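Every protein chain but one is kept in place in this view of the complex.
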Amino acid sequence: MFKLVTFRRFTAVLGGVVAAVLVAVVVFFVIYAWPAIRLNGWHFFTSNTWNLGNLYANPIERNGRMILPGAHYGILFLIAGTLLSTLIAVVLAVPIGAMAAVFLAECVPSQLRTAVSFFVELLAAIPSVVFGLWGYVVVIPFLGHHVYPWMTAHLGFLPFLSGAPGSGYGLLTAGLVLALMIVPLITATVRDALVSQYRGLRDAALALGATRFETLWTVQLPATRRVLVGSGILATGRALGETMAVLMISGNALNYLPRNIYSPISTMASFIVSQLDSALQDPTGLAVRSLGEVALALLLIAVVVNGAARLLLYYQDRTTGTTS
Amino acid sequence: MAAASASTFVPPRQRRRLRRRLTDGLGWTVSTVAFLLLGAATISIFWAIAARGAHALHLAIFTQVTQGTAGGLLNAIEGTLLLAVGGLLLAIPPGMAAGIFLAEFGASRFAPVLRFMSDVLVGLPSIVVGYFVYIVAVVDLGWGFSALAGAIALAIISLPYITRTSEMAFRQVPADMRDAARALGATDGHVILRICLPIAASSVLTGVLLALAISVGETAPLLYTAGWSNYTWNGHLTHEPVGYLTYAIWAFITEPFQSAHALAYAAALLVSAFVLVISIASRMLMAASRRHSR
Partner (left out) sequence: MPDLDFRAAVTRARPAAQPAAEPAEAVATREVNFYYGSRQVLFDITLTAPEREILALIGPSGCGKSTFLRTLNRMNDTIPNTRLTGVVRVEGEDIYAPGADPIALRRRVGLIFQRSNPFPFSIRDNVAYGLKVNGLAKRKADRDAAVERSLQLAGLWDEVKDRLDTPAHALSGGQQQRLCIARALAIEPRILLMDEPASALDPIATSRIEELALELKTRYTIIIVTHNLQQAARISDRTAFFLSGRLVETAPTQQLFTNPGRKETEDYLTGRFG
């Protein structure tokens, strides 16, 4: 009996490291970014200027903190870039991912399904930086030289599609590549949900005179709604935190709000990479702590988004819709 | 015939039937096109990397270290393996322990909390992890850019994957095996390590391979923890930066030199090929263990 308790406690304590890491990261960033949170206030999210101030001047005092003259930390443009690129990615990835899942679940015979699905799931295995490289050498020249000029010329009457097409770096490119990065998550989850669905649902609709696609569209897909939403939220979380690919293809705009879908942008995650070096130059340390505040904001978004998605998916596992 | 019973609301049958058929065909076409689009993107990515990387790949890549933006990638290959294996060594004990706890003691009140936290950890942006380790280990602990700091960052990222696959692996073990061993008086520790672990091992290995693939492909968490080095590793865990392949991809592709581009493509090919091989291997392993358990 004594031994039983120790082994259990042993795995609980050692395994507890997993939970402790998450808590530690969150707590760390709250404490680390606290001086910046105090200094920046709500302006951090509503103003559009990220300025380290004069690095060669003597620090001055503001709100009881020493800061560089002219320093101001506002990340509205990062929030815009992050949310808009994620929005484009999710709007593209959810329908395409779900329809590809339909193809895999309904049109591919079960013996071939694993092999054919691998084509899509391989996208999930490709490292972010390789997506970035592909975007940089293949997608950007193609879109920048051929597609975007055509779009401004012929679709310019639509809002956000007019204006300078740019060189290919920017919001739409980032959104497209992000969509490819998150789509396998949606496809795999929805495909599994469709395959494991209770067949009686499908048969009932067919027996009532529905065609195969009507059955799918009106019964089978709605029955996976929770899974679809859950995986969509998970995918949103991934797109929000994606770093390297966005860094390489977004144009890394600074203090610039996108005017159209070709505009260069920055996202919170990619901004941390591109600005950490220069933020470290600030002798008062507030620049790097403000960057820590960016990380904290990103972190909290990720925790909320992923938490919500998981709770939704746990609930799905316990209720109807899937049988194993 | 049927019209007699449903006489009040019979639409023009033929037109309606045709429309339903067209909708059906359109629906399946859309789903096929969606799949083909994704398949085409996959092929385009691998083709872009393979074609360019094959040109850049020669023996010197494997035998020489990087000199500026030329030379080989020996230092980066070595560093990538060092960091990935180091990260795994750090992540496997707690990750597996958490997985075992969730599978074997799932009734505990701590279990849902742990599972939830682990699942949320998966969604943590990797750059946030890198930033965390940078401030704590590189700056505050004074380790500098180092193999240990990089490995810790990768370990944090790998943890939830290992936890999840371990939990599933131990859940797959049939309950009657456990009961049989317990009936013979075996303790929990004995049951889990001697009876369950051998059965679950191949599934656990799948998770470890997955974590390895992720570690090899990561960049963001390493930029500010492992740094970059042109030299092979000198055996120091701290105070010694290490190079790694993904850095070469990111840093060298934007350099204006042919030699730098070649290194970036070669690195991309190596990383992609490695990830591809691991993905296929882990899938085959998974299929084999599934057949085995049936």
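A few remarks follow.
Read from first to last, the chains carry the letters A and B; within each, the first residue is number 1.
The rule is short, and it goes like this: a residue touches a chain if its C-beta (ideal position, glycine included) is under 8 Å from a C-beta of that chain, and two chains touch if they have at least 3 such contacts.
Small disclaimer: the values here were computed from a predicted structure and weren't measured.
Of the listed positions B:17, B:194 or B:239, the one in contact with the omitted chain in the full complex is B:17. Screening A:63, A:218 or A:278 against the full complex identifies A:218 as the residue touching the chain left out.
Contact with the chain not shown here comes from a single listed residue; of A:210, A:268 or A:303, that residue is A:210. Considering the complete assembly, chain A touches the hidden chain via residues 109, 198, 200-212, 214, 218-219, 222-223, 320-321. In the full complex, the hidden chain is touched by chain B at residues 1-2, 5-6, 8-9, 11, 16-17, 20.
Definition applied: only the chains that are shown with their structure count from here on.
Rounded to whole angstrom, the centroid-to-centroid distance between chain A and chain B, based on C-alpha atoms, equals 17 Å. Contacts from chain A toward chain B in the complex involve residues 3-4, 6-8, 10-19, 21-25, 28-29, 32, 95-97, 99-100, 102-104, 106-107, 114, 118-123, 125-134, 136-138, 180, 183-184, 187, 211-214, 216-217, 234, 237-238, 240-244, 247-248, 269-270, 272-273, 276, 291-292, 295, 298-299, 302-303, 305-307, 309-311. Against chain A, the residues of chain B that register as touching in their complex are 20-21, 23-24, 27-28, 30-35, 37-39, 41-42, 44-46, 48-49, 52, 93-95, 97-102, 104-105, 108, 110, 113-114, 116-129, 131-132, 134-136, 156, 159-160, 163, 187-189, 192, 213, 216-220, 223-224, 246, 249-250, 253-254, 264-265, 268, 271-272, 275-276, 278-279, 283, 287.
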